[in-house]
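Following: one structure in structure tokens, then a few remarks.
Here the complex is missing one protein chain, while the rest keep their positions.
So, chain A:
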Amino acid sequence: MAEEPQPGNIQEGADDAPADLPTSAEGRKEAAALSSLEQRHDDDDDAAGAGAAARSKNVDTEALGKAMQNLDRGGGVGGAGAGAGAGDRTASSSAGAGAGAAAKKVKVDAADVGLLVDQLELSKVKATELLKAHDGDAVRAMTAFVTAAP
């Protein structure tokens, strides 16, 4: 690998993958079959149940139940940033929650959303998000959009 260094955004090893790809039509069919076979495997309650049973020799079912409960208590139900346990709230999730709380307060003018959708060609959801991020100030939101550098 002593040739020219690759540009930074090229990932190494990307070319290795196709080596074991099936080359013939039959090989390809086989791969497709394997994919769908395993799919069915999962479809089939009996088979999956058997798999679970086989595994459970090594797994303490009681412990699993408890773990599930733990996870539920810590995780809450639904919600994107709510996954972190009560004890170990990470900076990111609390920041997310903070942003979420702030976002709720901002009132957004529907006319502004319309303006952004028209001028910046954003989806309605994205336009609302952008406005909320700038306290509903359309001029600031548009300026930020226009000048945002990568």
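Keep in mind that, in the parts below, a residue touches a chain if its C-beta (ideal position, glycine included) is under 8 Å from a C-beta of that chain, and two chains touch if they have at least 3 such contacts; residues count from 1.
The criterion applied here is as follows: contacts and distances are computed from a predicted model.
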Leaving aside the chains on screen, match the unshown one to its UniProt name from "Arylesterase", "Cns1/TTC4 wheel domain-containing protein", "Palmitoyltransferase" or "NMDA receptor-regulated protein 1-domain-containing protein". "NMDA receptor-regulated protein 1-domain-containing protein"
Write the list of chain A residues that the hidden chain touches. 1-5, 9, 11, 25, 28-29, 32, 35, 38-40, 42-43, 45, 48, 51-53, 55-56, 58-61, 63-65, 67-68, 70-72, 74-75, 77-81, 83-85, 88-90, 92-93, 96, 112, 115, 119-121, 138-139, 142-143, 145-150
